[in-house]
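Input: a single structure, listed below in structure tokens.
The complex is shown incomplete by one protein chain, all other protein chains being positioned as in the whole.
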Amino acid sequence: MDAPLDRLLARFEERVRVLPALAGQTAVEVAPADLVEVVAFLRDEAGFDVLLDLVGVDRLGHPEAPTPRFEVLYHLKSLAGGARVRVHVPVPDDTLELPSCWRLWHAANWLEREVWDLFGIRFAGHPNLCRILCHHRFEGHALRRDYPIGRRQRLDAPEAFLLTDDPEWA
Amino acid sequence: MSTRVPPIPAERFVLNIGPSHPVTHGTLRIQIEAEGETIVRSACEIGYLHRGFEKEAERVYWEQVTPYAERLNYCSSLHNSVAWCHAVETLLGVRAPPRAQALRVLASEIARIMDHLVCLAANILDVGALSCWWYLYNVRERLYDLVEDLCGHRLMVTWGRVGGVATDLPEGWGERLLVVLREAGEAVGEVREMLSSNRIFLDRVEGVCVISPKDAIAHGFTGPCLRACGLPRDLRKDEPYWGYERYAFDVPVRSHGDTLDRMWIRFDEIEASTQIVRQVIESLPSGPVILDDPGITLPAREEVQSTMEGLIRHFKRIMHGIHPPRGVVYSATEAPNGELGFTLVSDGGPRPWRVKVRSPSFAHFSAFPRMINGSMIADAVAALGSLNVVAGELDR
Partner (left out) sequence: MAPSNPPVRIGLEGRLDLPALATRLDAILNWGRLHSLWPMPFGTACCAIEFMGLVSSRFDISRFGSEFLRFSPRQADLLLVMGTITQKMGPVLRQIYDQMPDPKWVVSMGACASSGGFYDNYAVVQGIDELVPVDVYVAGCPPRPENVLGALQRLQEKIRRERVADGR
């Protein structure tokens, strides 16, 4: 379990910070600039070949750590060994932008679109960063803490939908 | 593949399927650019059943998320119910009593059987075999009776509790279950026999809409769809929870990654699950079905109704909710469709700060264009059924 983590720390040294985690899980924090390099290392050299999930978190008003406001969690898993690692990436407050990982995993395409849709975090380099769950005329980002749960936005006509920019079209 | 006719030259056209279309079994939308009957390229649109589960979860207490979680995958709500409670327990750092864990295994495997029955019934119906639907759905109805007896509802059970389960098995329930499972085995066997020698059926699904193991991994496949590509990964074996390591069962694996293997593996899993259920019923540990912890569970009903302490504890627990430690956990279980994961972010309060569902359908459906490009339109229909995309967990 710890061998890949040791390799990661040996390779990136202080650029990767091990976070205290509940339930014996493994979590590390990396800066946005190092994200792609770190997850590519994890995928290619530490065997974490599956990108399971991306989780956006809005800490606005959080009693413990309200800054930086947004954080994105990358859940990686090693298919062969079953090991898991969680990469926490704080999102810069001024740009609200992270680099995209869609070239590493097909799965990142939709997962990043979802984080953009619900939190308004951009992924630089994503080929088709458009809404995925909310309708295309939706304004604002529904899962932000300051989006009122009851603010409904009605859609009047069915969506035309021509995803010509989607890399899946190719 | 040898039976495929060469493509007929034709103009390209765009075909829209869904979001309200029988082949999508729900609210999916697929756009296809086709040349004659052959799909040149395609794209999917989701979100038509985005019900705001994650936002809703931030407003209610931890335990009140259970009914919402069940409605994520409405084909197998029994599993979702206990999986959610398992996730909250992981955050709390507690474990359900042994009997509750065994009952959860039982529930989860019944859910797997029921999920696969409806998936297969619908999938076989997609390729034109209506009679198989009746064979499989009748068995599902028999299982509904048992679920209703256990939980009080056919479909949406609300049976999981943080710290255990709501009710113990009714008298004679286990024996009745074994009878029904024997019938299920017979029905499944008959359907399988009807299909396995049926040339029309096999031509529709064999070697069709293949996904390579490499693409399956890149899309984050889990569960039966991954195992149909020859990768024998199953959380029940790899990271056993609820005492799965105590039961002897095989993880079915198939190797071609085509529509047929995705269907066949579900038949195999119904058998494997039946095997597990038998062992659970034979070796059910005795003891309580829920923890007795004033911070987590409610006191027994008799205690509430006969003692002041019980009443106070009940009142405080309901009003104050559960207060887990601050932090983040990820908890995954092997749902009928694959890895169902919950990321829980807690600020120490009675309500989740953030809940994120990692649903297997989301990963599977994202690979759908890659699977169907180059196939015939009718093959895409069969392939979609074999992925068993459930819109509730896809869109959340």
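As written, the chains take the letters A and B, and residue 1 is the first residue of each chain.
By our rule, a contact is a pair of C-beta atoms (placed from the backbone, for glycine too) under 8 Å apart; a residue touches a chain by one contact, two chains touch by 3 or more.
Everything quoted here is computed from the prediction, not taken from an experiment.
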| item | value |
| --- | --- |
| Given B:Arg154, B:Arg182, B:Arg301 or B:His320, the one touching the chain that is not displayed | B:Arg154 |
| Candidates B:Pro67, B:Gly185, B:Gly230 or B:Gly321 - the one touching the absent chain | B:Pro67 |
| Residue among B:Gly52, B:Gly174 or B:Pro299 that touches the chain left out of view | B:Gly52 |
| Residues in chain A touching the chain absent from view | 133-135, 138, 142, 147-159 |
| Residues in chain B touching the chain absent from view | 19-22, 26-27, 47-52, 55-56, 67-68, 71, 74-75, 77, 118, 122, 133-134, 137-138, 140-141, 144, 154-156, 391-392, 395 |
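The rule is simple: only the chains that are shown with their structure count from here on.
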| item | value |
| --- | --- |
| List of chain B residues in touch with chain A within their complex | 16, 29, 31, 41-47, 50, 52, 54-56, 58-59, 90-91, 93, 215, 217-220, 231, 233, 238-239, 325-331, 339, 341, 343, 345, 347-349, 353-354, 356, 358, 362-363, 366-367, 369-370, 395-396 |
| Partner chain B, residues of chain A touching it in the complex | 20-23, 25, 27, 49-53, 55-58, 62-64, 73, 75, 79, 82, 84, 86, 105-107, 109-111, 118, 131-135, 142-143, 147, 149, 159, 161-163, 166, 168-170 |
